[in-house]
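With one protein chain withheld, the remaining protein chains of the complex are depicted in position.
First chain written, first letter: the chains are A, B and C, and each begins at residue 1.
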Amino acid sequence: MPAVRRLKVAVSGLGRMGARHANHFLHRTPKAELVAAFTPDPKELAWAKENLEPWGVKIYQDFDQLLKHEGLEAVCVATVTTVHAEQTIKAIEAGKHVLCEKPLSTKLEICQQVLETARRNPHVKVMCGFSRRFDASYLSAYAATKSGSIGRPTILRSQTCDKYDPSGFFVEYAQFSGGIFVDCNIHDIDLALWFFSAESKALPKVRSVVAFGVTALEPDLAKHGDVDNGVGVVEFYDGQIAYFYSSRMNAPGQHDMTEIIGTKGKLVVNGNPTTHLLETHNGDGIQRDIPQNYYERFEHAFVEEARQFTDAVLENKTVPVDLESSMEAVRIGVALQESVRSGKKIWFDREGNRVDENGQARARL
Amino acid sequence: MPAVRRLKVAVSGLGRMGARHANHFLHRTPKAELVAAFTPDPKELAWAKENLEPWGVKIYQDFDQLLKHEGLEAVCVATVTTVHAEQTIKAIEAGKHVLCEKPLSTKLEICQQVLETARRNPHVKVMCGFSRRFDASYLSAYAATKSGSIGRPTILRSQTCDKYDPSGFFVEYAQFSGGIFVDCNIHDIDLALWFFSAESKALPKVRSVVAFGVTALEPDLAKHGDVDNGVGVVEFYDGQIAYFYSSRMNAPGQHDMTEIIGTKGKLVVNGNPTTHLLETHNGDGIQRDIPQNYYERFEHAFVEEARQFTDAVLENKTVPVDLESSMEAVRIGVALQESVRSGKKIWFDREGNRVDENGQARARL
Amino acid sequence: MPAVRRLKVAVSGLGRMGARHANHFLHRTPKAELVAAFTPDPKELAWAKENLEPWGVKIYQDFDQLLKHEGLEAVCVATVTTVHAEQTIKAIEAGKHVLCEKPLSTKLEICQQVLETARRNPHVKVMCGFSRRFDASYLSAYAATKSGSIGRPTILRSQTCDKYDPSGFFVEYAQFSGGIFVDCNIHDIDLALWFFSAESKALPKVRSVVAFGVTALEPDLAKHGDVDNGVGVVEFYDGQIAYFYSSRMNAPGQHDMTEIIGTKGKLVVNGNPTTHLLETHNGDGIQRDIPQNYYERFEHAFVEEARQFTDAVLENKTVPVDLESSMEAVRIGVALQESVRSGKKIWFDREGNRVDENGQARARL
Partner (left out) sequence: MPAVRRLKVAVSGLGRMGARHANHFLHRTPKAELVAAFTPDPKELAWAKENLEPWGVKIYQDFDQLLKHEGLEAVCVATVTTVHAEQTIKAIEAGKHVLCEKPLSTKLEICQQVLETARRNPHVKVMCGFSRRFDASYLSAYAATKSGSIGRPTILRSQTCDKYDPSGFFVEYAQFSGGIFVDCNIHDIDLALWFFSAESKALPKVRSVVAFGVTALEPDLAKHGDVDNGVGVVEFYDGQIAYFYSSRMNAPGQHDMTEIIGTKGKLVVNGNPTTHLLETHNGDGIQRDIPQNYYERFEHAFVEEARQFTDAVLENKTVPVDLESSMEAVRIGVALQESVRSGKKIWFDREGNRVDENGQARARL
């Protein structure tokens, strides 16, 4: 029996991502111990009986019961987006540390409630799982940016493009996802906030946003106010601009990429996507594959996320992704999605209040 | 003495680009014969005496005299932007075919005059020199697009980034250039018009434009309403979007690049810039250089432009770049520049009239 | 307590590689349980007390005692090369499955003894750790080769180049390593045997070998009959050729790479080495880093090796690397090293006997 102190973790939700999180905590996070899991879904339950129970993981069909599991210290919330906030709040109130899948919510008011709950429970660590921040390439880029080697980060371009899924799953999903800017570009927005605050630690302040979109392959997305290709621009006060692209129809697979452009140089993450280090030379030229989905691209980042969250709790350190920026990312994503629907450019004052293009106050978003 | 019929060409303006055009017609366009050149500038004159006169090229200090050069058939206008239109109009009226450096003008009314002069002289070939259309990589991409291999072109991303010139030349130049969207992104705009009309031949119709910019290194640009980094988006009617980036501060050199994203695939031109086919492996990792300026990147495209213009005239074919799209590129560039100044999104109806965001008519731009 | 059946493993040797193996079995191979470790070295012992004991791993300073650890099922031998064979033989005879670091030995006679011991104990799984066979890119290349997509594999080029270590460690090490062809290119030789037997499963038969070398940076290597840059060629019967390069002075870091050239196409593994997916654009051009050492490049392959070895034992399957080919790799490496020393080309008949260039028999190597 190990004498090592390990964090007792539960995973809530055992869908596609939840099952992965369970595996990461069970097998790939030495200092964590997966002690429990929650799912109300029969198929997920069957999977858990085969893959978790034999390792000593207790399975719950009631989230409140899960929270009462003896000795439980932390919960990884990986249920559907619409329940993220509710479970996170309950877990915080039960004194459990929380790693919550992004986004906290697609609604700002609800994000706000999570934030307030977290503030009232400062001894509890709460972190939103922005996986890209744990990817080795992004971490190197961030270290280089902080070191000043590219001068002042000025322009950030970032994209999240998924392989086209002809099943149309993402059309159905659009009614819950908050739209392409909240579902896909939220990562890119988070990166902008991260890199643009690398020097000062202060979050950059949004001045205006605008977005455009088309439904090139799935006109039914329009029903949910969504698009399958989106282009958005976010202008920050103090001379920084981020611009984004997201797509549901990238032919060869998943392609995220980011450029951080500073006054002295530029960092490019994943400008040349590739699955492995293999190239094929044949009669059609030279060919390489790219990851087929987000997890294939970021598997190691998810593992690293689990490890850093675990370390932060065990060693009582600040979690690597702060909740304020996670909420700010939602605020920007929601504004971009509103812009793509209305066609209008949206303005904010330095305090984050909506104003019109002449600076006149509107209702706070 | 060659019995081959060769086109008698003159070059007007022997500055940086003019001298290159002169060389292209003199030495690298077999079917053209450089017979004359015009420059009022003493330094350029000295260069011409050394480099052109010995090859039998007559040098003029008066543009009107140049036009009267015996047997002259065509003029390549490569003077400063502000004289492009005036000389082009004079040449057309003198019955000379014209290859005019881009842009025709930074003012739409003047572009319009050129267009009308050209329409009144239909036997004269007039072409604006959008060099990128003659680059081998862009030509391959265009052929692939026309063949339908990427499905319907839906999103186009394109950038023109120059190496930072610490002499500040471009700050002075900003008062004439029309601004970064008219000076740099005009190429990218032209590419959007070209690729988005690859199927139907009809120019896509602009619905709205918006632009953002910062002065990261040269605050004095603001005096001329200009920026050193610009991001712009152009939304076309019928579901096509182009977005652009331009910069005056790209550290390693010149980097243009373009992605044409279709419903079935994507073409990337110059995603991996490189000067040659050389990589250096040393203690700092693996390194490669990129072109230091626009001409280093596009030298062969300029030569090809001279050849195709020459062929079009000699064989009485349509010139490869039509004047309408060249004027449309200016219109879009001017609108983007206006947007970066005003901060406002600009709307057009299908006929190209300015409207407000509710579709109400404004004055025609 | 997990109800899952896990393999009880011990690691012998806790030097650089041994400590990594210990970590892989302890934390990254879910179906294995690291129960014991052996090291006689005080520094390694201290490391083990801090990093292994708290996880319940029993530490031994006597290899024979280790083998008697209750319930022990398998041993990973990661001591210095000179002890590999002795410990492997002892472990086999004690009925333990063995994963032995490459090479079994730098002496053929000793390899032969291991092989014979293994044959006498067919219920024991013995595998030599040729890590490259577990790398995702090589696995993809192998699958493509087996599928016939490049036709018949005909030429294989492969290299193993290490970053220059100015401490001169590798000069000292040369007296034990067997020389650069046995120490570095052994991996490349193993790949040749693997890929050239992809179709038929039969090991290709060596016809002749020749090798060349220089001491560019470390003339003292000559004392041990070794070089810091080696080029070797192996000709197989039936029309296949493998050629190799190894170096101790690669400036940017570690660079292994392999080309498998078939009659219809070519597969290139790691032709474009890179640490991550990051490129830096600065005043010196575009730059990327490469791994600094072998482990940085192949960490995931080592983990996969531990997992596949564990699975093979638990499920009583054939181990993925057969001992015969591991011994054949040593035989070829030793012959190349002999050739680099003597300057002579070395010939074999189809049965593997040394012959002279006219096919006359010599003593069996």
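Keep in mind that, in the parts below, contacts are C-beta pairs under 8 Å (C-beta built on N, C-alpha and C of every residue); 3 or more make two chains touch, one makes a residue touch a chain.
Worth saying up front: this structure is predicted, and the values here are computed from it rather than measured.
Annotation: of B:T82, B:Q112 or B:S137, B:S137 touches the absent chain (contact as defined above).
Here the missing chain is touched by one residue of A:K31, A:K205, A:H224 or A:H281, and it is A:H281. Among A:N23, A:T81, A:N229 or A:N250, the one in contact with the hidden chain is A:N250. Residue in contact with the omitted chain (choice from A:D289, A:D311 or A:D349): A:D289.
In the complete complex, the hidden chain is touched by one of B:P30, B:G95 or B:P219, namely B:P30.
Note on the undisplayed chain: of the listed residues B:Q61, B:N282 or B:S342, the one touching it is B:N282.
Considering the complete assembly, chain C touches the hidden chain via residues 150, 152, 154-155, 157, 208, 210, 212-217, 229, 231, 233, 235, 239-241, 243, 245, 247, 249-252, 261, 263-266, 271-272, 343-345, 357. Along chain A, the points of touch with the absent chain fall at residues 250-253, 255, 273-274, 281-290. In the full complex, chain B touches the omitted chain through residues 1-4, 26-28, 30, 53-56, 136-137, 140-141, 144, 149-150, 264-273, 275-283.
Keep in mind that, in the parts below, only the chains that are shown with their structure count from here on.
Chain A and chain B carry the same sequence, and matching their CA atoms takes a turn of 180 degrees, rounded to a multiple of 5.
Between chain B and chain C, two chains of identical sequence, the interface residue sets overlap for the most part, with shared numbers making up over half of the total.
With centres set at the average Cα position, the gap from chain A to chain B is 41 Å.
Between the CA-based centres of chain B and chain C the separation comes to 57 Å, rounded to the whole angstrom.
Shown for chain B are the residues that touch two or more other chains, namely 250-252.
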